[in-house]
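A single protein chain has been omitted from the complex, and every remaining protein chain is retained in its original position.
Going in written order, the chains are labelled A and B, and every chain counts its residues from 1.
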Amino acid sequence: MTTTKSLIKNNTFYDSLTLMRISKNASELKEIIQAVTVMGSEINKRMLDDVGLLTDNIKHATTNDVIISVSGKTNSAVESALEAIEKMLVDVNPPRITESVPRTIEAALERLPDANLALISVPGPFAKLEAEKALKRGLNVMLFSDGVSIADELELKKEAEKKDLLMMGPGCGTAIINGIGLGFANVVQKGQVGIVGAAGTGIQQVTTLIHQKGYGISNAIGTGGRDLSNDIGGIMMHKGIKILENDNDTKVIVLISKPPDPKIERTILEKSYTKPVIFCFIGGEAPEPSRTINAPIIVTVHTLEEAAIAAIALVKKEKWSKIIFSRPMEEVMRIAEREWLKLNPQQKYVRGLYSGGTLCSESFIILSRLLVNVYSNVTRSKFELKDVRNSQKHTCLDMGEEEFTAGRAHPMIDPLLRQQRIVSEAKDQECAVILLDIVLGYGSHIDPAGELVNSIRDAKALCEKEGRYLSIVASVTGTDKDPQGLKNQMDKLISIGVVLMESNAQAARMAALIATRGSTMQNLERS
Amino acid sequence: MSTGKLIGEANQKAVSKIISARPRLVDIKPAIEAIPGMKKDLVLHAGPPITWDRMCGSFRGAIVGALMYENLAKNMEEAERLIKNQEILLQPCHDHHAVGSMAGITTASMPVFVIQNEEYGNYAYSNIREERVKALRYGFYGEETTKNLKWVERTLAPALKAAIKESGGIDMRSLIAKALHMGDDGHNENTASTVLFATYIMPSLLRTGYDKDVIYEVASWLAYDERFSSTAVFAACKASLDPAHNIENCTLVTTMCRNGTDFGIRVSCLGDEWFTAPSPMVDALYFPGFTKDDASLDMGDSCVTETAGIGAFVMAAAPSMIQFVGGTVSDAINYTKEMHEITEGRNVNYTIPYLDFVGAPVGIDLVKVVKTGTTPVINTSIAHKEAGIGQIGAGMTKVPLECFQKALEATVRKMNL
Partner (left out) sequence: MHVINIGLELFAETLANQNVNVLHVEWKPPAGGDNKMMELLSKLEEL
């Protein structure tokens, strides 16, 4: 059975295309066979007649009227359709302002000819290509992408060198240029400390600690993790140093990296510096600087925190001294004891789960000096963790490494894998302490602490149920000015029983103290 | 010189040729006189080469209509027999420097517009609209169709020819440029160019000495068929593109066309080789009573306009067609910007006021298409798939990527890389 109903809207005009669109939408309504909206011209009425929609009540319509005519399977469907059509006629479509987005760097340069930096984070296989295009067009480059071959990195850096451009990366996640944070960077005040770093979260830890103590950063240049390898030869490190030497805002230079290739290290140490330089080579059995170094003051440090402390001291033109803990030793021991007394005798291991690669490396070095049998996926020594899914004895895990990030976002953005790992470590009866980094700033998750709270709570509850205690030790890398808010993040963690330490290095030491029931205290000096 | 440079230089050379073209409507002549290689037993059609068995209904209908007009066949069966016996041959219009709208069927007696590219001396041709709705190009055939075609042959064409000769011809580039600034796109919106055409031709028409009734019929036709000038515009585009064909190392697309079954392209450095893929369904609005189940696939040589950088490529200046796909003016502008990303040059003669008078995107680069995955956009009318029903809607479509992928492979082979 077919029902056909029509109506006229007198003295109403719509253009034919609008009416055609409405007809199309109405024809797709439930149980509707045909729906037409047209102006009441003779030719339209003839057309309606041809398709059986010219009911008597609309035959008198004129070119100034809109005809709505609908046929459907049921009365109610037709009535609803008529109503819907009337509504469509009344509804006004707000214009969608859609600016077309450029899809290539060439198109982008047409729109922004003044561009001077390309920030590139495309998948690895395409990274070199895009970086090359940018350099060819005279842009400085920050290359966040990983998975670029050494040969390609060398080619890019040589090209950049020739053109006197910056080629930060590949694998460069952090830079601060003229007060602007690029990639994962914290909001820190401007100041007199300049940094060149082959270590993203390393830069973040140093810059935030400097800010927290009331001082600031002139520029922080990233070079990518492999810059100081033999193959690359430290091209960008040298360039970064040159820039900071010539930068009037920079009074003190800090160099951060994992231990460079000895040959390359020598070229860095043997430069001529006009400003005080701090060498922070994490995990370095870095040789004490030889007498051939030409610089007003040279300092070698072994932790990121020390780099920050020394840098500030140099700005203030004061002496600096190593610290082991910010707080008095008795207080630290009290906190540690409170934790270790709750442990089960079989609980002995520290499990570090890191989102920041450099922070993981630093902890790995420190723990290796305080404990025996510390494994990690950041080392290729005999303590390399072969199966990253299963921790062994003491373990320091960089969850930003490729085996965890293939096809996923970085753990600083996506907390899921770490949330799961916290709980699975808690299930290990021998796990005593979980060691964490929480990294704030641009690019990071809006609430990293909040994202960990539930997993931490679940993990602790799980252990409690099985007659164990799970100690969680952490540090927050961030500032009060970061979007996440340092205090807010710290409060969330403290409220669920996390032991928060002032730096990554101190957190690692605390974890070792707890795990060894305080017996590693005498070794703290050499960590 | 590096391959990249060779290609770049060739493309630059080719696109300058397209931009510097000066097409002029100089004459009207019967196809057999005007079109090189035309014969009494040859039927030219839109799109790439195709055999009878693969054609859709409206395409076949148009061929039958033309053969009936030429008195070569009395009906569909006879026409089919002649074709299957190869007593009548079928070839693309494009192989003869011609273009045809929708089915685009062109036969010996049909008068065609003659456009000369005065910059390079080459010619291009297209037939003349004889009916607005029940036209040959939509697959109509029979007495009425023959009558309309005869009217063009005997009444419309001679008078217009005389007028064109009297006037010294019509500068098509200037006409297109003006019409673009009046909201035309050259492909589906041609009202402004038809009005301009009529205005230019009228004084000469009045001077031709044809009697008042003939002049009245011709003038009334121009007033009634607001898309009349479109086929002349198509031929002007063809005349502009041909000099850019057969340039060594040039990866620009010089032909795009469809026959209701296949979409075909040709590339400058690859000569006469066709690269085809199934013709797409058009994303469309249909007239009341019709749905996409009634539609033929994309058809016609009219996307010679997009090939030359107008039509859908200048949607930013002529956005009305975007409404057929429920888009907004912003969308129309973005389409033009997208086309800028796959073309070699900007045509300074055809400018887009809204985009600060940037030149239309011209010179589709096969390489840019494959690299970006963005294929050319086309606005088009849609025919019913059966003969003798006519236009059933209009909308937008994109050229199949497959055509360009095939052409890219051929290019690499041709250059021995």
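One rule holds for everything that comes next: contacts are C-beta pairs under 8 Å (C-beta built on N, C-alpha and C of every residue); 3 or more make two chains touch, one makes a residue touch a chain.
Keep in mind it's a predicted model, so treat the numbers as computed, not measured.
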Original post:
Which listed residue (B:R22, B:K165, B:K178 or B:K371) would be found touching the missing chain in the intact complex?
Top reply: B:K371
Subject >> Residue of A:V51, A:L89 or A:L117 touching the missing chain in the full complex >> reply: A:L117
Original post:
Of the residues listed, A:I68, A:L82, A:L109 or A:V476, which one is in contact with the missing chain?
Top reply: A:L109
**OP:** Sort through A:F144, A:F325 or A:Y375 and give me the one touching the missing partner chain.
**Re:** A:F144
**OP:** Write the list of chain A residues that the hidden chain touches.
**Re:** 101-105, 107-109, 111-112, 114-123, 126, 129-130, 134, 139, 144-145, 177-178, 180-183, 185, 413, 442-443, 483
Subject >> Footprint left on chain B by the chain that the document does not show >> reply: 2-4, 7, 251, 367, 370-373, 405, 408-409, 411-412, 415, 417
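Operating definition for what follows: only the chains that are shown with their structure count from here on.
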Original post:
Approximately how many whole Å separate the CA-defined centres of chain A and chain B?
Top reply: 52
Subject >> Contact set on chain A toward chain B in their complex >> reply: 17-18, 20-21, 23-24, 34, 36, 38, 47-48, 50-51, 53, 93, 95-100, 102-104, 107
Subject >> Contacting residues of chain B [partner chain A, same complex] >> reply: 285-289, 320, 323-324, 326, 328-331, 333-334, 337-338, 340-341, 372, 374
